[in-house]
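A single structure is presented below for examination.
With one protein chain removed, the remaining protein chains of the complex are shown where they sit.
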Amino acid sequence: MQDLIWLLPTFPLLGFLCLVLTGGSLPRKIVAVIGAGSVGLSFLSAVLIAAQFLASGEDYFVKEVWVWMAVGEFTPGFNFYLDGLSLVMMLIITGVGFLIHLYSTGFMADDPAYSRFFAYMNLFVAAMLMLVLGDNLLLLYLGWEGVGLCSYLLIGFWYENPDNGYAARKAFVVTRVGDTAMAIGLFLLFTQLGTLNIQDMLGAAQQQWAIGSPLAIAAALLLLGGAVGKSAQLPLQTWLPDAMAGPTPISALIHAATMVTAGVYLVARTHVLFELAPTVQMLVAFVGLATLLMAGFTAMTQRDIKRILAYSTISQIGYMFLALGAGAWSAAVFHLMTHAFFKALLFLAAGTVILSLHHEHDIFKMGGIRKQLPIAFWSFIIGSAALAALPFTSGFYSKDEILLAALAVEGPGLLLWIGGVIGAFFTGIYSFRLVFVVFFGDSQGHQEVKEEAGWTMAAPLMLLMVLALLGGWIQVPLDAVFSSGAGHEEAPVSLLVHAVMIAAPFLGIGVSYLFFMSKVFDVDKLMANPLASSLHRFWFSGWGMDALYQRIFVNPFLYLARINRNDLIDSFYALLVSITRTAHLMLARTQTGYLGWYALSMAAGLVLIISLGVML
Amino acid sequence: MQSIPIEHGLILAGVLFALGLVGVLTRRNIVFVLMSLEVMLNASGLAFVVASARWGHADGQVMFLMILTLAAAEVAVGLGLIIQMYRKFKTVDIDVLSEMKG
Partner (left out) sequence: MMILFYIAGTVAVVSTVGVIVQSNIVHALIYLILSLLAVAVVFFSLGAPFVAVLEAIIYAGAIMVLFLFVIMMLNMGQHTIDQEKTWMAAKDWALPAGLAAILLAQLLYVLRDFQVDIVPNEVGVLEVSALLFGPYVLAVELASILLLAGLVSAYHLAKK
C-alpha cells in the first residue's frame, strides 16, 4: 500500500483533469461525485498508507516514481517522501480537505460555475499534497507554486466583480514576493550543497556549515521569506484578509488545510537549517509574536465575519511561527493540526451563516440567530472555544505546548511567553465577540431565517466539531522527524504559569461578555474617546499596513511608471518604427499607379546600372 | 562581296531599341505602348541575328525564333487585356488605370 503513495496527489489531479476537460458539461451530481470523491479516495488511501507506515515502525519511507529530468549530476526525481511530518500533513490535507469538499457540494449547489469550482479545489489539494510529499525542493516548489496559482484562481473565483479579481491579484503578487525569496534560497542551497533532495541537503548542511555561519543564515532567511509570504505573516500578511473575496469553502481550504500551512510546513521541514542559524530562528519567533499580536488587535475591530476569522488565522499561524522559533517543532505541527480542525469548522459554520442570511457578512446585522441556526451555533461555540484554547478543547493542548516552549527559550523566553499570553487573551475577546454578537444579542430581523444545511453541509460540521473538541488527544508521530531538535526538555514550570495560561482566554471572554452581552461597558461610549476611536480605525485597517504599502511600494511604482510612460527603451524601438514608417510613406509616394512612371523608373535604373558598368 | 562592320548592325539594333523605349515611355495609348514594345523586342532579336552572322553560327537565329514566339504570345495576351480594359473602362489611356497607387 505504501508503494501507492503516488495515488494521493493523482486522485485529485485526475479529478481536476476530468472536470477541466469536460468544461462544465457534466451534470452537477457527477461533478460533485468526482470533485469530492477524488479527495475522498485520496483520504482513504492516505489512511491506509498511514496505518501501514505506523505499523511498520520505520522512520521514513521513500517511493521513487520516476526521474523528472536528468541533467548531468542534477537528477531531481518524482519521488515521494513519507515521514511523520508529511504523514500528519497529508492526513490533514486529505481529511479536512475532503470534509470541505463535501460541504462545498452543498454550499456551492446554486453556483453556475460548479464544475470549475471543484476543478480548482481538486488542483489545490493535488498541489498541496505534492508540496508535502515531495522528497526534493524542486517538487516542493512545484507544489508551492501550484498552491499559489490555485489560491489566485479560487480567490478570484467570482471574477465578475472586479474587486475579487483585485484581491486575487493582490494575494498572488504579495505571496510572489515571498516565493521569489524562496526560489533564491533554493538556488543558494543547490549551488552550495549540490543537491535538492531535502534529506541529503539537510545532512550536507549540518556537515558543511557551522552554527551561525553566514550561508546558513542567508539560506534560512530566504526560506523564511517564502514561508512568511505563504503563511501570511508580518510583513506579507496583507493578502489574507482580502482573500476572503472567494467563496467561503475556499477560505476554509486556504486557512485550514492548504496554503497558509505550507509556510509552517516548510520551516518545520527544513528545521535543521534554522537550527544552524539561531538568529533567524529567533527572528521566526518574533515574527510570529508580532503577527499574532497585531492580528489579534485587528481581529477585535473587524465587522466582517470572514475577516475576523481571517485575522484569527493570521494570529494562530503566528503562534505556530512562535513555536517554530522556539524550537518546538512538534508543537507547531500539532497546533497546525488542531487549528486545521477548528478553523475549518469555524469557516464552514460561517459559510452556513452567510448562506442562510443571504450573503450577509456584517456581524452587527446578524444578531440573535442561535435558535434559527443551531448547527452553526454549536459549531461556533465549539470552534471558538478551541480557538480561544479553553481547557480540554483541542486548541488548549497545542497552545499550551507552544507557550511552554516559548517560556523555555533562553533569553527572551519570558517576553515571548507574555506576548503569547496576551495574544491568548485577545483571542478570547475576538472569538467570543463574534459568538456573542452573531448568535446572542438583539435580533436584527432574521427570525424567519432557516438554516440552509443539507446533510452534505451538516455532516462535515458535526465531524469537525468532534475533531475540534477531541483533536488534542491525537498523538502526532513526530519524534523521529524532530529528534535533532529535542533541545527543549520539559522544564518544571510553576503552577502560576499554568494558571495564567488557563485564565487568559477566560479573561478575554469575560471582557467580551461585559461589552457585547451584558453591555456593562458600552462600545459606543468607548468609541467617543478620540484616542480609542483613532486606535480603532488604525486597527480596523489592519495597522495601516495596506496604506503603508500603498505609500512605500505602490505609489512610487506608479510614479515611476507614470514618468516613464514614454519608456526610454521603447523609444528606441519607436524610432525604428517611425523610420520605417517614414521610409514607407516616401516609397509609397513612388507607387503612383501610372504605368509610364514605372517604365520610366525601370529605364532610369537600367541607365544607372549600365553607366556604373561602363564607368567602372 | 563587301563585309559589313558588326558594330553597325549592333548600332542599328541599339537605335531601334532606344526608339522603341521612347515610344513605350511617352505614349499614353496602350496600343501604341504595345507596338513600341514590339519594336524593342524586334531590336533585341536583331542583335541576336547580328551576333549569329558574326560567328557564322545558327544559334542566334534560334534565339530569334524564341523571341518571335515570345512576341506572338505576348501580343495575343496583351491584346486580350487591352480588349478587356476597353470594355471595363471605355478608354485606352493607361494613366486612367492608376488604382494601384500606393
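Order of writing sets the labels: A and B. Residues in every chain begin at 1.
Methods note: a residue touches a chain if its C-beta (ideal position, glycine included) is under 8 Å from a C-beta of that chain, and two chains touch if they have at least 3 such contacts.
Being a predicted model, the structure only gives us computed values, none of them experimental.
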| item | value |
| --- | --- |
| Positions on subunit A contacted by the hidden chain, ascending | 600, 603-604, 606-607, 610-611, 614 |
| Hidden partner interface residues of subunit B, rising order | 1-12, 14-23, 25-29, 31-32, 34-36, 38-39, 42, 45-46, 49-50, 52-54, 56-59, 61-62, 64-66, 68-77, 79-84, 86-87, 92 |
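Heads up, the rule we're going with is that only the chains that are shown with their structure count from here on.
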| item | value |
| --- | --- |
| Chain centre separation in whole Å, for subunit B relative to subunit A (CA means) | 83 |
| Contacting residues of subunit A [partner subunit B, same complex] | 587-596, 599-600, 603 |
| Residues of subunit B defined as touching subunit A within the complex | 21, 24-26, 28, 33, 94-95, 97-102 |
